[in-house]
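A single protein chain has been removed from this complex, and every other one stays in its place.
== chain A ==
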Amino acid sequence: MPAPTHLFPLIRNCEISRICSTMCYCHHKHLCCLSSHFAHGHFRYAPQKKFAALYRPKENFYQFIHARDYASTPQRFYLTPPQVNSILKANEYSFKVPEFDGKNVSSILGFDSNQLPANAPIEDRRSAATCLQTRGMLLGVFDGHAGCACAQAVSERLFYYIAVSLLPHETLLEIENAVESGRALLPILQWHKHPNDYFSKEASKLYFNSLRTYWQELIDLNSGETTDVKEALINAFKRLDNDISLEAQVGDPNSFLNYLVLRVAFSGATACVAHVDGVDLHVANTGDSRAMLGVQEEDGSWSAVNLSYDHNAQNEREVERVKAEHPKSEEKSLVKQDRLLGLLMPFRAFGDVKFKWSIELQKRVVESGPDQLNDNEYTKFIPPNYHTPPYLTAEPEVIHHKLRPQDKFLVLATDGLWETMHRQDVARIVGEYLTGVHHQQPIAVGGYKVTLGQMHGLLTERRAKISSVFEDQNAATHLIRHAVGNNEFGAVDHERLSKMLSLPEELARMYRDDITIIVVQFNSHVIGMLHCITCSSAALTSKTQVLSEIPVPGD
């Protein structure tokens, strides 16, 4: 497999047209590889490629703008709109909260999610589930690096850890007793999955045992206190990361599983998870995915409120934290080129034991591990200036927000989206999509002198523009369409969209990152009612404080 970076000279030499011309058939393969590669146990764990993936696409981004200029010259091999749609919609999923007696009593109306791969296979994962033994709904996006194994494991397991952390003591006992006596378990989560979102069958037993150990410990630790959501989220994150690490150290007699747990531990994943229960919204974030709240102002316009902090070099507090955790001597080597130890872009992540284990432990595990692992240059490679591990943690930062009637939706997305779009644009595009205001701005004649002919021309033009909107039944798809296809005027340009989607898989990663989006739509009626109840008294003031407490990173 060629290292993608080497391809750039090729592109510079105007070879893009040749490459593009092969793309029409390419995208089918592109789609298949999302699921089939993995499902068939065929992994491509090429170290060069993984390194490339680690160098997250800051520089790629500029090159990609360059390359775009080239690509837009004489190229004529475009995907047709239906082809574009079939690519964009291949992974879309919508869930509507069921109604009882014609009424939806949940604060969530439903959610739309979608992902667009750039890596092959895609390294992003998403999860959504309703807690059955406690109230609330969990939604999360997971951005894997150095392979998708860790993201996959976290997407399968994290919600169970959170749900278990939230369970009251009696329920935990009940579950444990059921397992003990071989009775049927109470279902804990109801998953809302796209057919392409799969769970690993082989590891389920292993995962279950780890989870069981966790709840047994929780039972033993029973403090008798009611569970705080924030605490539960933090505990679940930390515990899962710990289990991932332990499983890799212990190994498994089954060679396939043994290899799997090692790949999980040596790859990494960020996680951004929202827990919504009534008006209480908690966002737990580890890494550089982002949660954003769409707020409709009184004048109908849309604004964005960040509900997470990016854990990367752009976040000064995060840099300070990392520096404080290590001796002063390492200060210079800790963050280089905006990366942790000059390698890793996110400053917090699951897995990535290369940044957590001691050198001895890493060597021991790699040597005793299977041959594939041993042959792997990446796993053997020890980060430079590796003196005082761990350098990385999976502990999330949790933000609590009390939902208000003007909070219309929540967007959870991996950095693939945020690299290409400003959150303000995201809020506007999703907001207008959800409220059905598809037109950029309604035309008003007002006092202007407009003739019928001029108006007709204007309307015909607008109609061509907005036709893309009606193709999407899914807010996440609509957002991806904009993220990938927006031209400099903020309108979807089919030509550009078509080009971006027809990139061959080995090129795609340089022009864009994997994008995974979940758009949760809130039920303003219910929130309005709950809001009145909870905020009627003195709580009114504290509510405003909560919001003002949240600084907007990167503003």
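Just so it is clear, contacts are C-beta pairs under 8 Å (C-beta built on N, C-alpha and C of every residue); 3 or more make two chains touch, one makes a residue touch a chain; residues count from 1.
Going forward, contacts and distances are computed from a predicted model.
Participant: According to UniProt, what is the chain that's been left out of this complex called? Choose from "Pyruvate dehydrogenase phosphatase regulatory subunit, mitochondrial", "Alpha-1,3-glucosyltransferase", "Translation initiation factor eIF2B subunit delta" or "T-complex protein 1 subunit epsilon".
Facilitator: For the chain missing from the view, the UniProt record says "Pyruvate dehydrogenase phosphatase regulatory subunit, mitochondrial".
Participant: Give the residue, chosen from A:His169, A:Arg321 or A:Arg462, that touches the chain omitted from the document.
Facilitator: Considering all chains, including the one not shown, the answer is A:Arg462.
Participant: Pick from A:Leu132, A:Ile359 or A:Ile443: which residue touches the chain that isn't shown?
Facilitator: Final answer for the missing-chain contact: A:Ile443.
Participant: Touching the left-out chain: which of A:Ala184, A:Ala324 or A:Leu452?
Facilitator: A:Leu452
Participant: Against the chain that's been left off, what residues of chain A make contact? List them.
Facilitator: 439, 442-446, 449-453, 455-456, 458-460, 462-463, 466
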